[in-house]
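Only one structure is covered here, and it is reproduced in the block below.
Excluded from the complex is one protein chain; the other protein chains are retained at their positions.
Now for chain A:
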């Protein structure tokens, strides 16, 4: 079974984002970047499948400018076998990304395509579903457990009301939720080894992927700040305020 994992370079989740003063976008200049946490979980799951003897090869792909090679190397250090960078704009829209991934998945004859459920920058939660639709293949989003049974996947999903389990025939698309696994830390020898693993660069044109019209970003603003209220000194005072001032308790 061949596994393809799509990863995205995003702002490090520990960094507080700031909106540019002209409100055109958030300010990413000189900000620490990292592998999107949900993508990291996807890489970890793929590597575990390889370690278990279920997956034969793990290929990672990222779409963006050359800088995303840094995140591809991180994925290689976690245990992926080889990487593909598709040279494109850094904030490409989901449909274009899905179209590019479709071409890569076809070229690689991938059986399982793993993605993070969403990127923590755009918070879209779309690419995996779009890819599955374009390929007309089944999907399991928000995965918290993936079990491979021959040509079939049994995936437990975190849905709003609890858990749902689906059975999917391969090829299939799975997007990872937070609790699928806990990604390992790359060891120093593996980081060194990753530098020698193959990394190909392709373009959407070479792949024959047609880019979509993106959604126009008109402006970006900081969220409304919430003002701190008052401290109450007792439960009695709290209940009084809720009843008579805020009027939210009968």
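Annotations for the structure displayed:
Criterion: contacts are C-beta pairs under 8 Å (C-beta built on N, C-alpha and C of every residue); 3 or more make two chains touch, one makes a residue touch a chain; residues count from 1.
Please note the rule applied: contacts and distances are computed from a predicted model.
The UniProt record for the undisplayed chain lists the protein name "Electron transfer flavoprotein alpha subunit apoprotein", from the options "Inner-membrane translocator", "ABC transporter ATP-binding protein", "Peptidoglycan D,D-transpeptidase MrdA" or "Electron transfer flavoprotein alpha subunit apoprotein".
Across A:61, A:98, A:146 or A:194, the single residue that touches the chain missing here is A:98. Although one chain is not displayed, chain A still touches it through residues 11, 16-17, 19, 26, 93-95, 98, 120-134, 136-139, 141-142, 144, 154, 157-169, 172, 178-179, 212-223, 226, 228-236, 238-239, 241-242, 246, 248-249.
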